[in-house]
Structure formats: structure tokens, C-alpha cells
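What you see is the complex with one protein chain gone and the rest in place.
This part shows chain A:
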């Protein structure tokens, strides 16, 4: 028994389990829960921060973090549900104010709760991957207030209503609006986007759709654009005042789409006020507004550009094909220049000098200037006119400006070689007749042409200037060597290099004997100094100053052409000469003779000759007398030749033919150059490359290129590939 008893005797192990008072956690949580209640009830002044902080710390330390956290969620949710009710109960306009007030309260409470639970925020939350207190507070607010059924839709409609009221001109409380929007943004960008931005954009689209329809029915284009601009600025301002900056692009997009993109075509083509009218009336401000608004929408600018281009092409086409304007080349070019100035100004002032618009302008001009095949001639004539007389009294800068503008037109020309032809002719006339006003201006234009088209283009033109200079020296040398010639008529010879000048082979007329002798002296002098050269006289290009005494003793100095001089000199020995006699004596070609007689007998005020019978035209049976009754108030009388400034039809054809003739070797040279480097090339590529190479001078005609290729094959520069007939092969 005793043994049994002994066996039964056991010493209990001293088990002192450290157990925290099971009610400890509950008690502590009650304290904290109470504090949260007090905070929400604006009654926090009685709370001790140290005590609350320590309690929360202890709960986490003793592994009651989970309980603390879930308790917080429950308590806060309960409070938010209360708040939600009081917000719902708010009437009318007070709704937003109540929401805002409660939001501020919640924020403050949240801050205090976070302070108390700071230790949990630092240790328990990151390790258990839970939402930090502040974020948790925002999320709960979002779920229990903003997304609660009754508030969500009411909040949205209230906000949209306010925006609508502001759009219709009412003044709203922007501060309240800003606070509310800021709350949505604080809750996360997705809340702002889903609960406000998306519906806001939809409602705005609807609003502007209706409004733009209303405007477009009753406004003209300019007014409509003004209104659209105002609306756009209003929306941008609204963003700055109370919406998220990121919404700016989205809302302006809506306005752009509804007010501009959807009505673009109608606006541009609006009758009496559309784009074409704006262009016609130089409405820079309206055009600028249209540009700035249309720039915002896709294809907006291209639409303006297209309409402008087609309008420009249309008017340009009328301008260049108008028979009326072709009559006066100077006027023709002046109108082109004016048109260009007009559009330059529009693009500069309204279209912010956009490159694409400049390109459109250039391509349009290129298009219609080349519609008239006489454009190169006219432009050269315009320059001729300016350099003959137009530049007197104009400052150097202005000359440059005019020349630059002409160069602009020149750039548009496809047939630059035709221009060169005419320019050479006109320059020759100016130089030989000493009519050129400013040597500087002439040279400046040559330099411009040179930079534009290269050395080749102007080498002959420069040769002409050199000839003029050397001729001056030659004449000085001639008279220095022949002092005996100081008495008697003076001869001025310009020695022109063949090839540089546009000379036509002409039959030399019979000069008066005095002159013929002088010419012979000069010839021997010139050939004496320059061996191996040949001189031929271009009597059709010369001028002469002669002194004449008429019947009553009136003395005049007559400024005439060489032909006219020859004719007049005949009257030194005769009173009456018939047409036939004159023709025989002078051997001037008939057409020239007729013109020259016409200018002396039929022009009022210059009629140094008298004709029988009196008529406007020269007949082969007419007879001529010295007009003894000739009077003029000037001592010097310039007798011009009746020349058509513009080329006549046959002359034009002739020039054309010469141009075509000149192009042939150029085309051939280009073909050979290309084939030499490529060795083998197919037909289409040859055409393309040749066209490209010659573009700066003229637009090569494909059939002509083909002919040149044939000719080169004949001359065995090229051959066709035996397998592929389209391939050409270069033969070295």
C-alpha cells in the first residue's frame, strides 16, 4: 500500500506558463475602439496619445496584430456607413458640401488613427502584406461612400450638372468643385476616371454635338470658328480650375472632334464665307483661326491645303490662259508676282509659315505657270522691261527684291532653257543698244541664275558682258592708232563672239560709202591685231546718230538704226526715191526694210520721210521724199523701229525649233553619261534618269529621248541586249 502510495506520490513539474491575460487583447482593443469612436465624433481632446500608442504597440508586440487590424477595418467601416447615411440625407445643393465636410473629417480622423497605429503600420503591415492604414482608409471611403449605390449616381449627376450650368453661363462654386474632384483623384486615378472622367467626356460630346449643329446652321464660317475657339479655351480653363491636368488632352479632343472634325468639310466650303472667300478677301485673322483649330484634328490641315491648292490652281490657270493678260507680258508677270505675294502673306500671317503650305503654293505655281508655253518668254520680257526702264530711281535693295521675286517664278519654269534663249536675246538687245539701266542689277541677276542653274547656264551670258568690255578697249585702240579719223563719222564696233550671242545669219546690207570705208579700216586694224579671226557685220543690230538739216533749216540729231541710217543717207543725193530704188541701193531684206520705212514715214512726230501715197502700210510701188516740214520740239529725235516686242507667231515657232534642236545634244549627253556609269540599263530607267538629270533645265520629252537612244544605237554608242530587247548596253 505504502509502496503504492509512494508510487503515487509525484512531484508536479513546475509549469508556469506565461499566459497573457486572455482578456488582455479584448480590453486593449476596447480602449482603442473607443478612441476611434471619439475621434470620429470630434471628441479627441480627452484622449491620451501616449496611452493609445502604447496600447496599439503592445497589441502588435503580443501578436494581436491581426485582431487590431481587423478591428480597425470593422470599426472604420461602421463609421463610414453612418457617414454615408448623413450624406445621403443632405438635400439638394447641400449634398456636395456635406460630402466635402465629411471627407475632410474622415481625412483628419484617418491621420489620427494612423498616428495611433504607427507601430502596426511599420512592422505588422509590411510583413503580413496588408494595406497600410492610410490607404485602407481611402479604400474604405471609396467602397462605402463613393461607390455606395445612392451616392455614386447622385455625385456624378451633381458634378455633371454643375459643369453644364457653367457651360451655359452660370457661376458655380469652383472651390467646392475642385475639392470634390481632388477627393476623387486622391482615391486613385481609376476612381477619377471611372466615376467622373468617362461620363464627363460622354456628356460633353453630346453637348458639343448639339451646340455645333446649332451654330453651323446660323453662323458663317468666321463666326463659327470664333465660337469654337472660345469653347476650346473655356474647357482648357476649366481643367486648370478644377479638373485633373491629364484630362486636358481628352476633353479638348472631344471639343475638337465634335466642333471641328465633324464639320470640317461644311465649314471649308461654306457659301460666301468659306475658305475660298477668306482667301479672296485676305482675312488673315479668320484664316489664322481656321489654321490653328484645324491643326488640332487629323486631316484638318491637309483639307485647308487641298482647298487652297485647287483654288490657287484654278485662278492661276485663268490668269495664264487668259488671252487678255497674254497681250502684255509685263502685266502678265506682274499679276503672277502679285498673286504670289498675296499667298505668301497669307501663309506667313495666317498659316504660321508652315512648310507644307509653302510647298503647296510652289507646286501650284509650278503647275499653272507651265500651262502657258510663253511663260519663259514673258518672264524674260518682264526682266527686260525692268532692266530697261523700270529700275530708275529704285534703291538697290528694292532691285534685289524684284529680281528675287522673278527668280522665284523662274524656279517654277520647267523649260528653263527656253528662258535662257529669250533672256540671251533680250540681254543682247539691251547691251547692244546700251539700254541697260544698271550694270549691277544685270550682273546680280546673272549671279542668281548661276547659283540656281550652275555655271553652264550663264557662261554664254557672261561671255556677252566680256565681249562688251573688250570691244570698248578695241575701239579705244583703233582710234589711238588712227588719229586721222578724229574728223568725220565715228564708228563704234562691238565685236561679238559667235555662239555667245543670238545672232542670225543675215545678209549684210550696203552701207553708205563713208561708212563702208571706215568699216574696212576697222577690219584691217582688228585682223591685224587678232590673227586667224573672221569678222562679219551684223548690220541688223546696229544704231546710228546722224545730224540732219530739214527744209526750213531746222537741225536735228536723229537716233536711228543702221538700216534707217542707210536709207536716210540715200536722200543726201536724191529728193525722191521709190521703194524699189531704196531696196536695190541698200539690199536690206524686204521685211526689215518695210519696217524701217514704216517707222520713218508713218509714225506721227517721227515722220522724217514723206510717202506717196499717204497710207499706213508700205507698198512696193510707194515713193519717198524728205519731209521738209518735219518739226520736233526736241533737238534729239529717237526714231524707233516698228518692232513687235513680243515675238510674232513664226518667230516663236522658230525659237521653239531652235530650242528643240539645242536639246538634242543635251539629251544625248545625258544618256551617254548614265549608260557609261551603269553599263546596262532598261528603257524605263533610262527615261527616268535622263528626265531627272535634265530637270533643272527642261522637261525632256520621252519620245524625244527614245529618238535620241535610237540615234545613239545607230551611231554605235549603245546596243540592245540580244535576249531582252528592253535592255540597253553601253559600248565603250
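Just so we're on the same page, contacts are C-beta pairs under 8 Å (C-beta built on N, C-alpha and C of every residue); 3 or more make two chains touch, one makes a residue touch a chain; residues count from 1.
Basically, contacts and distances are computed from a predicted model.
Q: Can you match the unshown chain of the complex to its UniProt protein name from these: "BTB domain-containing protein", "MOT2 protein", "FAD-dependent oxidoreductase domain-containing protein 1" or "Protein YIPF"?
A: Options "BTB domain-containing protein", "MOT2 protein", "FAD-dependent oxidoreductase domain-containing protein 1" or "Protein YIPF" narrow down to "BTB domain-containing protein" for the missing chain.
Q: For the full complex, which residue in A:41, A:70, A:86 or A:111 touches the chain that was left out?
A: Among A:41, A:70, A:86 or A:111, only A:111 touches the chain that is not shown.
Q: Identify the residue among A:34, A:122, A:269 or A:725 that touches the chain left out of the display.
A: A:122
Q: Hey, which of A:48, A:459 or A:508 is the one touching the hidden chain?
A: A:48
Q: Residue by residue, what part of chain A touches the chain that was omitted?
A: Residues 44-45, 47-50, 53-54, 57, 108, 111-112, 115-116, 118-119, 122-123, 126-127 of chain A touch the chain that is not shown.
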